[in-house]
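All protein chains of the complex are present and in place, except for one that has been dropped.
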Amino acid sequence: MWIVTLDLVGIAVFACTGAIVAVRKELDVFGAAVLGLVTGLGGGVLRDVLIGAVPPAALLDWRYLLVPAVASVVVFAFHPTFGRRESQITVLDAVGAAVFCVAGGVKAAEYGLGVLPAALLGMVTAIGGGILRDVLAGRVPVIFREELYATPAFAGALLAVLAHGAGLGWWAYVGAGALCVGWRLLALWRGWRAPLPPGLQQG
Amino acid sequence: MWIVTLDLVGIAVFACTGAIVAVRKELDVFGAAVLGLVTGLGGGVLRDVLIGAVPPAALLDWRYLLVPAVASVVVFAFHPTFGRRESQITVLDAVGAAVFCVAGGVKAAEYGLGVLPAALLGMVTAIGGGILRDVLAGRVPVIFREELYATPAFAGALLAVLAHGAGLGWWAYVGAGALCVGWRLLALWRGWRAPLPPGLQQG
Partner (left out) sequence: MWIVTLDLVGIAVFACTGAIVAVRKELDVFGAAVLGLVTGLGGGVLRDVLIGAVPPAALLDWRYLLVPAVASVVVFAFHPTFGRRESQITVLDAVGAAVFCVAGGVKAAEYGLGVLPAALLGMVTAIGGGILRDVLAGRVPVIFREELYATPAFAGALLAVLAHGAGLGWWAYVGAGALCVGWRLLALWRGWRAPLPPGLQQG
């Protein structure tokens, strides 16, 4: 039960980031709902299509459709309030990515994938929605332009998949998620960056 | 038989819009054919991948490949003629979207999806090709920038899925399609828009 709750929290937060991008691009309420749905559900749908779990979970449970739709419309209607709460959203976003990378990696492992592919799919679950959001909104995906985002998701997913293989309990998953959240927030607050191409000034 | 015919008409019209975008972007004849195929078949292929109906119908019937390829090349060769017939194309485009949303929603329902997901997939069938066309052509998808487009498709698909669930006959599908066409054309001709974010001038 609390797993589904966490999952829905992640979806709702991701949907909010989609709606915020939609408001900044001056899209109408429907565009905001579509971008919100795509951002909230895109990563999980990509994973499910790649492991052959179709129809994707997001299409089999009405809550997975309702939550991001409602979240997007609420953000759309009250966007000045949400625009001011950027730091809370950043924390929630990191939590959402952590939930997604752990759940995605474990689900891929349960479908019989090896450690490395399963970890990769966990990362895809965490970053896929944001990539689709940015491509649809006509901008280079934020994971390419920003502080460390995908690396913590990959690390968290890898840890979760290894824990799954070793038969460890739920506390190991919590640890994997905490690693992802902690690394991401530290990178944000300390301005850590992955290495740039040699010869380029570190911005 | 007439269902397949309608389907092929929808595919041909969508392929034409892809080829017109290709001509405007000054692509060569091959680029026009690729954009035409993607626009005509993209929505249905997306739906089929998501409901697990692979290989997609578009790859199992040669007419589904031939029709959009021929339509694209014809538009490419005679584009000044087609450029002048924008209003007829708009009507045909609305008819194509109506056919796609009804057929897509009913197919998803037949694959066991619930009412809401099936209606969503009907909408994806109708708007997916256009979204892929615009992303490949490097512009923000038109459904985000224009008059009401996706909402009528969702409404038509929802009606069709409900009619399918209630066991109503083909006339109910026609009604669902007519709702989609009528709403779309009224929105275009009266300049209806979905609500914009609060604080933004209605354009």
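Here the chain labels run A and B in written order, and each chain numbers its own residues starting at 1.
Criterion: a residue touches a chain if its C-beta (ideal position, glycine included) is under 8 Å from a C-beta of that chain, and two chains touch if they have at least 3 such contacts.
As the structure is a prediction and not an experimental result, all values here were calculated from the model.
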| item | value |
| --- | --- |
| Contact with the hidden chain (one of B:V9, B:V54 or B:L186) | B:V54 |
| Which of A:V9, A:L50, A:V74 or A:V91 contacts the chain that the document leaves out | A:L50 |
| Absent-chain contact - pick from B:V9, B:V29 or B:L162 | B:V29 |
| Subunit B, residues in touch with the chain not shown (by the definition above) | 22-23, 25-32, 34-35, 45, 49, 54-56, 59-60, 62, 65-66, 76-77, 79-80, 135-138 |
| For subunit A, residues in touch with the removed chain | 49-52, 111-114, 116-117, 120-121, 131, 135, 139-141, 143-145, 148, 150-151, 193-200 |
